[in-house]
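Shown here: the complex without one of its protein chains, the others still in place.
For subunit A:
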């Protein structure tokens, strides 16, 4: 993250409170366009809340968020959510087939997803086209996550938010997903923000890193900051000594 990097998303003194509880506290910073930024920090640090703010599922109590220079509060919510896609840890599926799930972003716009396009999307995320007519209840955790990512990609988002998408997957599935995300990032120049509790993953996959604690952005910069953090709390966190 250099000052010369172009910002895909910029947060300007953003705070978020829920029922008098301060969840996000005065965060300013930006996500570089076309880069992968990992979000690390202990549970309850506010990482998922930041993603919900970026996707427009909630609005900041204070401050502004800009998407390619435009204040998201002035954007049509549906347009914002199609531009900033989100894939969640539990990969929520809608009842029915894989195709029904993949087609949903188009269905919501009263459009149809061509079967060929759906099959192509599946192969892009590493699944065989024969999965198209499978019921989602027959999918493994890794397969669900891949379908969830493919479904988000149907909207052709410019920013992709990934919330601990590999936390419940085995090593092979995790490696598959990591390669997939790097491929999406490089091929489509999609800006990626990725919450992970795995510091090795953050060092391995990301370009930049945000370290969040207790609702604050404690450190932000190139991923190497995790090897030699300046903040004493981050040092403790990296060593696994943070309480």
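Here is the rule we go by: a residue touches a chain if its C-beta (ideal position, glycine included) is under 8 Å from a C-beta of that chain, and two chains touch if they have at least 3 such contacts; residues count from 1.
Operating definition for what follows: contacts and distances are computed from a predicted model.
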Which of "Na+/H+ antiporter subunit C", "Iron export permease protein FetB", "Cytochrome c oxidase assembly protein CtaG" or "protein-glutamate methylesterase" matches, in UniProt, the chain that is not displayed: "Iron export permease protein FetB"
From the list A:38, A:155 or A:191, which touches the chain that is not on show? A:155
Sole residue of A:78, A:175 or A:189 that reaches the chain not shown, by the stated touch rule: A:78
Residue of A:104, A:129 or A:203 touching the missing chain in the full complex: A:104
Listed residues A:5, A:90 or A:236, member touching the removed chain: A:90
Omitted-chain footprint on subunit A covers residues 18, 55-59, 73, 77-79, 81-82, 85-86, 88, 90, 92, 94, 104-105, 108-109, 151-152, 155
